[in-house]
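Structure provided below as structure tokens; questions to follow.
Missing here: one protein chain of the complex. Every other protein chain is in place.
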Amino acid sequence: MIDNISTIHFLKEMLYLIPLLILVFSSMIILLVDVFAESSNKRYLAPLTSLFLIFSAISIFWLYKYIPKSGVKILYNMVYVDHFSLVISAMLIIAAIITVWISSDYLERYGIAIGEFYSLLLISLTGMILMVSTTNLFTMFVALELFSIPIYVLAGFFRVYGKSIESSIKYFISGSVASAIMLYGIALFYGVFGTVEFSEIERHIFNHYDSVAQIAKTEPLLILGTLLIMAGFLFKTAMIPFHMWTPDIYEGAPTTVTGFMGFAVKATSFAAFFRVVVSIFNTPSLVYSENGTISPSSWINVIYVLIIITLIVSNLIAMSQRNVKRMLAYSSISHAAYLMIAILTFSLSKTKDSYGSLLFYLLTYLFASIGAFAVLSIFEKNGSNSVTLENLNGASKRSPFLVASMLIFIFSMAGVPPFGGFFGKFYLLKSAFVDGSLSTLVLIAVITSVIGAFYYLRVLVFMFMKDVESDENIETLNVPFLGKLAIALSAIAVVYLGVFPNSLIQFMGETISNFFIK
Amino acid sequence: MGVYIFYLFGTGLIATSIVAILMKNPVHSVLSVVSSFFFLAGIYAGLSMQFLAVIQILVYAGAIMVLFIFIIMLFDLQKSEYSKDRFLWRDLVPLALILITAAGFISAISRSESIKNYVANAKLPSNFGSVSAVSFEFFGTSNSVGRFSFLFEVISILLLSAIVGAVVLAKRKL
Amino acid sequence: MAPLSLYIMLSTILFFIGLTGVLVRRNIIIMMVSIEIMLNASNLALVAFNRFRFYDSNDGMIFSFLIIAIAAAEVAVGLAIVIAIYRKKKTVMIQDLNVMKH
Partner (left out) sequence: MDTIRGWLPYILLFPLMGMLINGILGNYFSKKWIHRIAIAAVLIPFVIMTTLFFSLQSLPEESRSVIVHIASWIEVGYLKISFSLLLDQLSAIMVMIITGIGTLIHIYSVGYMHKDSSYSRYFTYLNLFIFAMLMLVLGSNILMMFIGWEGVGLASYLLIGFYFQEDSKASAGKKAFITNRVGDFAFLIGIFILLFVVGSLDFAEIREASNTGVITGVVATIITLMFFIGATGKSAQIPLYVWLPDAMAGPTPVSALIHAATMVTAGIYMISRLHFLFILSPFTMSIIAIIGALTAFFAATIALVQTDIKKVLAYSTVSQLGYMFLAVGVGAFPAAMLHLVTHAFFKATLFLGAGSVIHAMSDEQDIMNMGGLKDKIKTTHKTFLFATIAITGVLPFSGFISKDEILWRAFATGNGVISNLPILLWIVGIITAMLTSFYMWRLYFLVFHSGQTRHQDERVIAHIHESPLSMRLALWILAGLSIVGGYIALPHFIAHSAPIIHSFQNWLDPYFSTSIENTKIVHSASMEAIFMFVSWGLALFSFFWAKKWYFKEKSITSTMWANSFKTVYNILQKKYYVDEFYYWLIDIFIIKFSHKILWRTVDFVLIDGFLIRGIIGWGTYITGRVLSIFQNGNLQFYVITMVAAIMAIFYWMIW
């Protein structure tokens, strides 16, 4: 039990949460500004929001230098800030900045209330950052809800369009059920250990249990809790067969929101799951059987099988999709499988490489995915809230800039050198391959990524090769300044990651904190 | 004595919950849930969590469920509308699924050592479950901060976002 | 007093009743009510564990408070979504909401 901390000390510890505090206060400021501003001045909300986000990013940069490598546990162990959480937070903030830049014009085209959008985005971002910087199941659950609820609203933000509101309710119901399931798992964990602090849970498991078989016999509650918490994460990361919500919600949500949640929700859930896996699930007695081999009924094998299913099924279904947003939804599912491979590799081998490759993959996926959705949001026809392959016909004539950027994003996601995505996949699979026990998985991943290349390239086929039948669509597209900036920067980042991956992947490897290696 | 109260409230809880998910009319359903929350509050009280029991009734039954009632009233659903929600034969699949899963869960729980041999312990801390305990955890004392005060603040932001979200979604004009 | 295992079983049964409601009812409002039942099942488990095993702290109970607040937030948003749906489609039945598929 920790001693009570004084108010002053509490406030001092809050300093570690400066990025969060900036986000929370700016979300409120933006609400207020939105209320009092003239409607003609509302277009300044996007720059204002991004300014706040940049402040927050700067504070993260500052914190990164300030905190020790072992990280800091603050506020009665409710929050744990370390380099890992800061790196993920930085990525999330970048995602939010890009989203804000693109959304400003997108929302204006639809004539939708703006201030609330940014405010909810910031609150959601707060929840995400909190979720990745905690080692406490209670805080984690609260943070999960904190980022989920604004996302439910954002998905249904275009409530006058049937698809948007439908995606919102589908996300809401399935998400609530998933979090209720996860909550039950947390309750069971609390019941077994009396604490929800990762390190104490780990110590407890380590001291009291020997092997998976023994746990299954004497303390099935523990396995039940593991399963339910894992199910919650599998839902959020959309591993097949927990993925069914993904395509519908990606299709229906406003495109910029899809871009944001396509990356941010996934990255947050993976980061949090990574923590849970590394410190709780990875305890030897939850993985190994008595004779020291990996137990057939451990969670590792479950994830292993799910990865294989996900890789194969998601790529196959994606090939038959006509709607680009749905196709990208399935593509995001297959990317989730890759990230899962990285988690599996790390929990088996604990190398810096596999850790770095997870973060690097997330980074490449960040720019490629949000960039692709950003391009789609501009191609989207007003009111339809979706983009089919046919909408992209003759795109190369309408805006070469967008098409060139889309080319880069698509190539990156398909894993074509020299773009970031290729090295993301390459490093990830290489570290998985080195581990040895995962070589089958690597083989399947390579084969399915070849299949994947085809549906990605199909987007390009439609953009380049197809001509528009009617003349009405030929007018060139006007890309707004902020949107152009966002897309161009993402494209440059993707290229940069592909051309100079080395320094960044090494940096990512260095950010590993004592939490993960111990 | 306590055992019988538990059995009584437990049976009532399960019965009213089942009724809640069986009722065609959403108003009946919600009212049934409200009564199940009363039973739940009774169980909380039996576990010496008086304050939680009060909150359960005040907030859950009194506020949240009333919100449901309001919305249902707002829609003014006709019988023809909500009777579209009827049992289909294919619903046997999820039912079977749930029965199998529940059976597995319950057998797993009953085998668990951590809960097998626990009966009520008489020597509770003096302020267990009381308002003072709750206030201490949430708000601390005059010169220290409560353990859960941070989460309390987070919840306030969550409620803020819920309010903003509800306003955005429910207002008529874009 | 009844043993802990009974409380936990009660909470499990409650949890599955809630899940059943989500899976077989088509009225979105009742589905949301069922989700509330599921959350209450977790609350019951938390409280029971707190009372029986970890009575020197109040963590379980405090977390139940937080969950009640979270549930309130969820309900507020959920019902707002339902209002928007009802305005747009004049229905609250989930099977009528399948524009997006395949």
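Think of it as A, B and C in the order they're written, each chain with its own count starting at 1.
FYI, a residue touches a chain if its C-beta (ideal position, glycine included) is under 8 Å from a C-beta of that chain, and two chains touch if they have at least 3 such contacts.
Please read all numbers here as calculations on a predicted model, not as lab measurements.
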item: Contacts of the hidden chain among displayed chains; value: A, B, C
item: Residue of A:128, A:177, A:387 or A:479 in touch with the missing chain, whole complex considered; value: A:177
item: Touching residue (missing chain; options B:82, B:105, B:136 or B:152); value: B:105
item: Of A:21, A:160, A:231 or A:294, the one touching the omitted chain in the full complex; value: A:231
item: Those residues of subunit B which, in the complete complex, touch the missing chain; value: 93-94, 97-98, 100-101, 104-105, 108
item: Chain not shown, touching residues in subunit C; value: 19, 22-24, 26, 94-95, 97-102
item: On subunit A, residues whose C-beta touches the chain left out of the figure; value: 169-170, 173-174, 177-178, 181, 216, 220, 223-224, 226-228, 230-231, 235, 241-242, 244-245, 247-248, 297-299, 302, 313, 316-322, 396-397, 400, 404, 417-418, 423, 426-427, 430, 434, 451, 454, 457-458, 461-462, 464-467, 476, 488, 499-503
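We take it that only the chains that are shown with their structure count from here on.
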item: Centre-of-Cα separation between subunit B and subunit A, whole angstrom; value: 31
item: Between subunit A and subunit C, centroid-to-centroid distance (C-alpha), Å; value: 26
item: Sequence positions of subunit C contacting 2 or more other chains; value: 8, 18-19, 32, 48-50, 53, 66, 70, 73-74, 77, 80-82, 84, 87
item: Multi-chain contact residues (two or more partners), subunit A; value: 138, 142, 145, 149, 152-153, 156, 159-160, 168, 191
item: Residue ranges of subunit B in contact with subunit A within the complex; value: 105, 108-109, 111-115, 140-141, 143-145, 147, 149-151, 154-155, 157-158, 160-162, 164-165, 167-169, 174
item: Residue ranges of subunit A touching subunit B (in the complex, touch as defined); value: 2, 4-7, 10, 24, 28, 31, 75-76, 78-79, 111-113, 116, 119-120, 123-124, 126-127, 130, 138-139, 142-143, 145-146, 149-150, 152-153, 156-157, 159-160, 168, 191-192, 217-224
item: Partner subunit B, residues of subunit C touching it in the complex; value: 1-10, 12-14, 16-21, 23-27, 29-30, 32-34, 36-37, 40, 43-44, 47-53, 55-56, 58, 61-62, 64-66, 68-77, 79-84, 86-87, 91-93
